[in-house]
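Input: a single structure, listed below in structure tokens.
One protein chain is absent from this view; the other protein chains keep their places.
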Amino acid sequence: MFAIDPLLESVDGSAVLIVLLKVVVAFAALMIAVMAMVWFERKVVARMQNRLGPNVAGPFGILQTLADGVKLFFKEDLLPREADRPVFRLAPYLSLVPAFLVFVVVPLGGDFSNDRHGVVSWFGKETLVQVADPHIGILFVLAMSSMAVYGVMLAGWSSGSKYPLLGSVRAAAQMISYEAALGLSLLAVLLNSGSLSTNEIVSGQSGWNWNLWATGVVPFIVFFIAATAELNRPPFDLVEAEQELVGGFHTEYSSLRFALFFLAEFMNTITMSAVIVTLFLGGPNGPSFGPGWLQAILPTVWFLAKLLVFLFVFVWLRGTLPRLRYDQLMDLGWKLLIPLALGWFLLLAAFKIGQDEGWNRAVVGVVGTVVILLGALLISMAVGTARARRAAVEVEA
Amino acid sequence: MFATSLVQTLTFAIAAMICVTGALGVVALRNPVHNALSLVATLFGVAVLFIAQEAYFLAAIQVIVYAGAIVVLFLFVIMLLGVDRAESFAAERHPLGLAVGGILGGGVMVLAAVTLFAGVDTATGRRSTVGALAPSDDLNRIGRALFTEYAFAFELTSLLLTIAVLGAVLLSRRASGPPIDLDEFPAEEPDADAEEVEA
Partner (left out) sequence: MSSASDFLREYLTVLILGGVGAALVGLLLGASHLLRPARRQPGKSLTYESGVDPVGTGWTQSQIRYYVFALLFVMFDVEAVFIFPWATRLEAYGGFGLVEMGIFVFILLLGLVYAWRKGVLKWV
């Protein structure tokens, strides 16, 4: 009776094969990428600090990550006395699983030029070079990154120890603050694509029509800063600030459980870079040339090249910038990035509506800019008077 | 239209099980953080149910807003109160608690059953929607309703949110002067351990 299940009608062997293949390949690719990323980061940062970096395990020390992994695998696992055991055991899963689920919606290849929407043909089936293309693609990324807060928060709380608790509450506050900015800077991209699906977003950027300049760079900068903070990467690594928090939320984790948090962190760096490439740099879009086989793999090559740029920039930031103070971090998020993202989005929206309705572009531009500047002025005046009043009260007292 | 295919039936069964287990966890578990986690499980189950009804946007919103923001807010409140205070909850059992809870819970069950079988939502008087929406278009449907028919309610929502922030700001401040500013660790009564060390 189940044989006539309407859902399973259109599913045949090759469709199942493609799904399985995608899952396995995505998984393996991500694991290898994470191992390579750990090595890459250590090597690059070492060079920036005039050191050699890992150079013993394998050629150029490339097997160092594997060696570390094996070491951690055989280490004793310690449970703190005060730990909340079920949650302590659950937290690494909550950190890791969302980290690689984000990867699912990233288009990794396929030809997006000439309205082909990245469709490729495998085993006689038309499919996309991404594991899945849900309608809500980009919201899925947001949902998963909001889930990542739980891993951090619960890891710190369940340890029953002071440093992790402090680290985790700080981390959670930081992550939610920048998640707001992340969501708001995303909106500008949606104006251009008119869809939430990552495939559509990349299709809308075919040719050189990348969102990076189509949205006027500002959303990209906001998104990039917010993503760095969301990842807890330097200069926003207050979460694990070794000097003050001894490692933050995972202080009490040891052995493989610690390795899982470490893995999740690097996996998040890779997936977030991939998301940035997808949203702003046209994903696998790029010039296509050469024989057929080269044309087939070129989009993936472009994608990886763009990805590598961001991975390098993340490491570069770590090698260059000092860590922000917590108040600077909160100021940047709430007082600059969020109003900026919102204001820019409304300006872009006004332009786009103006185009549709046939308003004069110059008028829209002038009026929009004046309104936003006026808003900024009013905000700064309101805040300024309040600050002056508070200062006066404090002087009297 | 009820779930017709095996996959849909299975999805529904699993999601419903997650929902109910989570809901029971919220009520039965003793530790507030465990309760919050159970709530997350329930919300996830509801998101899966939305997906099964092809309301993808609602599913995403369910996870982003409820699981990602509201429950995180709950967790912050729990941390604010200090979790070890939770143990006193057990002592506060009221003798009538079970009876009142039973009656209320039973009432809700009856209401749900009536809604299900009558096919009419008792609260709104409209037909309840069972089955999928027009495929994958809930984003635009919600948008159309929100920005045309319910424009005023939409604007009021922003007012509501602003008022909530107003309340939070007022709560976190003393009657006058700067915001309440405890040290990272508020003063604790000295512990037995600490006294031993001092002695």
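Side notes on the structure shown:
The chains carry the letters A and B, assigned in the order they are written, with residues numbered from 1 in each.
Here is the rule we use: a residue touches a chain if its C-beta (ideal position, glycine included) is under 8 Å from a C-beta of that chain, and two chains touch if they have at least 3 such contacts.
Values in this document were obtained by computation on a predicted structure and should not be read as measured data.
Contact with the chain not shown here comes from a single listed residue; of B:13, B:98 or B:166, that residue is B:166. Checked against the hidden chain, the listed residues A:46, A:63, A:120 or A:180 yield one contact partner: A:180. Of the candidate positions A:129, A:152 or A:196, contact with the hidden chain is made by A:196. Contact residues of subunit B toward the unshown chain are 5, 7, 51-52, 54, 57, 61, 64-65, 68-70, 72-73, 76-77, 79-84, 132, 135-136, 139-140, 142-144, 146-148, 151, 154-155, 157-159, 161-162, 164-166, 168-169, 171-173, 178-182, 184-186, 188, 191, 193-194.
Mapped onto subunit A, the interface with the missing chain covers residues 6-11, 15, 19, 22-23, 26-27, 73-82, 92-93, 96-97, 100-101, 104, 131-135, 139-140, 157, 159-165, 169, 172-173, 176-177, 179-180, 183-184, 186-187, 190-191, 193-196, 246, 251-252, 255-257, 260, 326-327, 330-331, 334-335, 338-339, 342, 345-346, 349-350, 352-353, 356-357, 375, 379, 382-383, 386-387, 390.
Simple rule for what comes next: only the chains that are shown with their structure count from here on.
Chain contact summary for the complex, subunit A toward subunit B: residues 2, 5-8, 84, 86-87, 90, 134-136, 139-140, 142-143, 146-147, 149-150, 153-154, 157-158, 162, 165-166, 169, 172-173, 176, 179, 183, 196, 390, 393-394, 397. Put simply, subunit B touches subunit A in their complex at residues 4-8, 31, 33-34, 37, 40, 56-57, 59-61, 63-64, 67-69, 72, 75-76, 79, 83, 136, 139, 176-178, 184-185.
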